[in-house]
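Okay, here's the structure, questions in a sec.
The complex appears here minus one protein chain, its other protein chains still in place.
Chain naming follows the written order as A and B, and within any one chain the residues start at number 1.
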Amino acid sequence: MITINVTVNGTAYEETVSERLVLVDFLRDQLALTGTHIGCTFEGVCGACTIHLDGAAVKSCLMLAVQADGHEITTIEGLGGKKLTPLQQAFTEHHGLQCGFCTPGILMNMDEFLHKNPNPTDAEIRHGLVGNLCRCTGYVHIVRAVRAAAETMRQTG
Amino acid sequence: MFPAAIEEYVRPRSVADALNAAARYEDGEAIFLAGGQSVMQAMKSRMMRPRCVIDLQDVADLKGIDHSNGGLSIGAMTRYVDVVEDETIDGAFAALRDAASRVGDRQVRNRGTIGGSLCWNYMAACTPAVVLALDGQLNLMAANGTTRTLGADDFLLGPLETARGDDEILLSVSWPAPAPHSGSAYKKWGQVTDALPVIGICVLVTLDGKGRCEHARIALAGLADGTQRAAAGEAALIGSEGDPASVDAAMSKIAEAADTHSDMSADAEYRKNLIRTLGREVGATAFERARA
Partner (left out) sequence: MATNPMDNGGDWLGAPLARKEDLRLIKGTGKYLGDIVLPKMLHAVFVRSEYAHARIKGIDTNEAQAMPGVVAIYTGADIKDTMKSMSQPVLLPNLPAKFPTYWPLAIDKVKFHGEPVALVVARDKYVAVDAAECVYVDYEELPPVLDPEKALEANSPIVHEADGTNEIFAMTFTGGETEDEQKKNDIEVEAIFQNADVVVKERFRVHRTGITPMEPRGVLCDWDETDGLTAYITTQRPHIDRLALTDILDIPAEKVRVIAPRDQGGGFGVKAPFYRENVIIAHAARELGRPVRWIESRYESLMNVGQERDQINDLEIAASKDGQLLALRNRGIADNGIGCTGVYWGFVMPFLGAIEMPNAYTWPKADIKLRVATTNKASLTPSRAFGHFPTRFALERAIDMVAHRLGMEPSDLRRKNMVSTLPYTSVTNEYYDSGDFIKVWDNLMAQIDLSAFRREQTTAREQGRYLGIGFGCGVELSGVASELMVPMENQPGYGAATVRLDPRGKVRVYGGDAPGGQGHETTTAQAVASIFGISPNDVTVTTGDTGTTPFGSGTIGARAGSYFVSAVAKACEELKDKITRILAHDLQIEASVHHFEFKAGEIIYLGDTNKRKSFRDAVERIVMWPINLPEGEVGGLDTTAFFEADKPMICFNADCCIVEVDIESGEFDIKRWVTSEDVGKIINPLIVDGQMHGAIVQGLSNAMFEQFIYDDQGQQLTADFEHYKMATAADVPDIEVTYAPTPCPYTPLGTRGIGEGRPSSIPGAVTNAVCDALAPFGVEITELPLRPDRVWKKIQESRQ
């Protein structure tokens, strides 16, 4: 067991974890942040567990919890806090989710994407989404929502 | 789904400390963790069961891209995203960005490292093929502090196999200043966008003053034997001006010579066709970049 210090959604935690604990299990089971989802066994392809590690979108199923020691994490619960971000707002306005299981990962990935690429083409949005599988939407409304969020964010700065 | 028990996790701040930690374990019992995008898969599926994980994230000496003296040096812990976002990696080195921008997905590129990919050397991986075609020099350090440099030909031995000893760390991959009029390109094909390459091909050409190819290196990804040079095509490109016919001819030679295999992704014959179709495009781009 090992003690780690990690800031999650602005709260500093000192937690004792097993060396082998996967980061996503730490977030879900130890911190009870169940908005981050698990959709693969070991392969890390579905992207439902995407979080921000020091601002970068990464898959929390492909990291050990101990690797997060000393870092800042944002999960879906901390994305907008009590308010919705323009991206979250666009997802509901454009029906960018159905079952919602993949949605937290998509929002976390696209949030970083839009900060790096504030004026994306549809093709760029689709390419940016490759690391997130969605079974319900056919991606059509997701692309529309991301595009709309980009417009809103450009207008409001 | 969950890694097997790990006895020790260490996070050294220097290469020396990392090597010392590894030296405390028998061969293979301690592993270096770079970006972990493949190693975590292996640990979670329990294909790998290390006793000790040595996390290299805090070793500053392993990070960064250095362009000094017209050459290029990429620290082993440099993430794909950093290569993608460094637009000065162009010309002779452009294939590195072609590959890095299409590895996995955004999340993998935010985390995965160039050195990790080279040391893992998966049969269907982009970075080893590009470094092989670009003739990268792999700089390694061993526990006793001795360093050695291996050419990519000597470093990349076969699928999941490199010349790196368990007690060695890959420091960086580097290149001297490239010859003028050099250009490279890489492209792959997988069943879905940016998937592991069923076939990937990287071409590096150097042109003489008249725009004729005087030097070429070509490597393939996705073969059963792992990343391979395509010597037949390299020879065939010498003297070419990058016109479609000569590039086509070179790629057909590569396809003919390549020992392609059949699996559930594609059969051997289609792999050969991929070498031809991708090679044509990649060859043309490499010439274009060399002329720029």
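The criterion applied here is as follows: a residue touches a chain if its C-beta (ideal position, glycine included) is under 8 Å from a C-beta of that chain, and two chains touch if they have at least 3 such contacts.
Since this is a predicted model, take the numbers as computed values, not measurements.
A.B. asks: Of the residues B:22, B:266 or B:290, which one touches the chain left out of the display?
C.D. replies: Only one listed residue reaches the unshown chain, and that is B:266.
A.B. asks: Over the whole complex, note the residues of chain B touching the chain we left out.
C.D. replies: 1-2, 4-5, 46, 189, 191-196, 264, 266-267, 269-270, 273-274, 276-277
A.B. asks: Given the full complex, what residues of chain A touch the hidden partner chain?
C.D. replies: Within chain A, the residues that touch the unshown chain are 18, 20-21, 25, 28, 32-43, 45-46, 48, 75-77, 79-80, 84, 88, 91-95, 97-104, 107, 122-123, 125-127, 129-130, 132-143, 148.
Everything that follows uses one rule, which is that only the chains that are shown with their structure count from here on.
A.B. asks: Quick one: which bits of chain B touch chain A in the complex? Just the residue numbers, please.
C.D. replies: It comes out as residues 1-9, 11, 33, 36-37, 40-41, 43-45, 53, 55, 57, 81, 104-108, 110-111, 193-194.
A.B. asks: Which of the residues in chain A end up touching chain B in this complex?
C.D. replies: Chain A reaches chain B through residues 2, 18-20, 22, 25, 41-44, 47, 50, 53, 56-59, 61-64, 66-67, 69, 109, 112-113, 127-128, 130-132.
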